[in-house]
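Below, a portion of the complex is reproduced, with chain positions unchanged.
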Amino acid sequence: MFMHSKKLQYPSKPNKPDALMARRMQEILGGQWGEMSVMNMYLFQGWNTRGNEKYKDLLLDTATEEIGHVEMIATMIAHLLDVAPLSVQEKAVADDPAAAVMGGMNPQHAIVSGLGAAPRDANGNAWTSNYIVASGNLLADMRMNVTAESQGRLQVARLYEMTDDKGVRDMLGFLLARDTQHQLQWMQAIKELEEKEGLVVPPVPKAYEVEEVNHTLYNFSEGEDSKKVVDGVNAPDGKPFNYEEVPKAFGEKPKLKPAPKEVYNSKPVDM
Amino acid sequence: MFMHSKKLQYPSKPNKPDALMARRMQEILGGQWGEMSVMNMYLFQGWNTRGNEKYKDLLLDTATEEIGHVEMIATMIAHLLDVAPLSVQEKAVADDPAAAVMGGMNPQHAIVSGLGAAPRDANGNAWTSNYIVASGNLLADMRMNVTAESQGRLQVARLYEMTDDKGVRDMLGFLLARDTQHQLQWMQAIKELEEKEGLVVPPVPKAYEVEEVNHTLYNFSEGEDSKKVVDGVNAPDGKPFNYEEVPKAFGEKPKLKPAPKEVYNSKPVDM
């Protein structure tokens, strides 16, 4: 069960409106790596965790914080859209250099959301749960979480460079810091889980794997730049990497049976 | 530029057809973590890499191998669909226990793809590039790559348990092994990149970040299970984690300006 406080976790107000920045800011709200993604991903991972109460709680604590981040960015976008030029008068200012930016405004911010934030990315794509994962395997999922916080923080840093508005930068600076914490805490969890379950996800019975090919880098191109990554190097699990200059085809050319006639595929000529 | 060999990288033929297994196998072909995802993700990451030739080559070598894995699984699915029951005669066998499985067949395998593999997941969802990322930041992307190989291998392991067909298991065993290699090689690259650029992606000027909150876990629930992950622990970057039992709201309740009347929002009553 959840509770709401009317205060924001951190102030989220720009010094002045900026409709183009509002559009860009949508990316970290409803984009692939935006706050909606981490919020929903941590919620589902937390709810699906079976046992492992400390990770379950860590996931749900962080998820709950992220709901508040979605709130902060939605609020920021609404502020950035204050006084956005909407009506026919905008044409009057077409000589104004400021008008140059106007074509770049997201038209749906006016027509669809009435100067509010939308659950969409910087190009207006709807948020979709295709962006997230909750697999039941904590190590696999924690790796996704570090990824999400890395990609997300990268986007925040890029946005930071795109504005000199003090208010916007202040909020982005807070997000940069929280993403630092989140990257570090998921790395910490990974460290513990790898010690317990091994590096390679998931641990399977030895007999399952075709072992001869599980430490080999195949060179699928002419030239051997990739060799530098593995040459004379032990893999993170301590065993040496191999490098094969010319990949071997273990299988033959496949032969599929013709389809039964009631499927109405083309009839084979040459079989 | 690419070249095709008609041989398969590894044999991909079941001992007998199994339409339900064909449906499930679609997940590792065209699902979120299937081979189409890693193939396309590594291609785009490779093509977008600026400098760093050894990683570029590593990405493209692996991407090229993955095209061959898509080929192997597509071939396996086509074999699994040989002699799938399609026509009205299937009703005649409804008393047969084998018929129990029939309702679970993917109807599009018959109607749409004519007993061939589809670029879709186990529930028939189209593959979408929403599943992948190529951000230009190699460390952020390599973390996604480890994630993808972890989630993918997890699904392969689950599929392995769902069948006792020797041919299917043999191919899955090959994929398990290659995913081991791929997890390890991306970990290796991460290790190098972290040494060079630091743990937290991306490195930003110190002044950008609100530093007081970048090593703190906030407890957003009653109870403190999550504390166990950070209590007395140094974060992976060597600095100690903090734990705050009661998260502080730094921001006030937000106040948005009323919208201009030409947006036709509701008029505020109480402002």
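The letters A and B name the chains in turn, as written, and every chain counts its residues from 1.
Following the convention adopted for this analysis, contacts are C-beta pairs under 8 Å (C-beta built on N, C-alpha and C of every residue); 3 or more make two chains touch, one makes a residue touch a chain.
Keep in mind the model is a prediction, meaning the values are calculated, not measured.
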Homo-oligomer size of the whole complex, from 2 visible chains: 6
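One rule holds in what follows: only the chains that are shown with their structure count from here on.
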Centroid spacing, where centroids are CA-atom means, of subunit A and subunit B in whole angstrom: 11
Residue numbers on subunit B that touch subunit A, as the complex places them: 5-13, 32-33, 53-58, 60-62, 64-65, 72, 75, 78-79, 82-83, 86-87, 110, 114-115, 128, 130-131, 133, 135, 137, 139-140, 143-144, 146-147, 150-151, 153-154, 157, 160, 169-170, 172-174, 176-181, 183-185, 187-189, 191-192, 199-202, 204, 208-221, 223-230, 233, 235-237, 241, 247, 249-254, 256-257, 259-260, 262-265
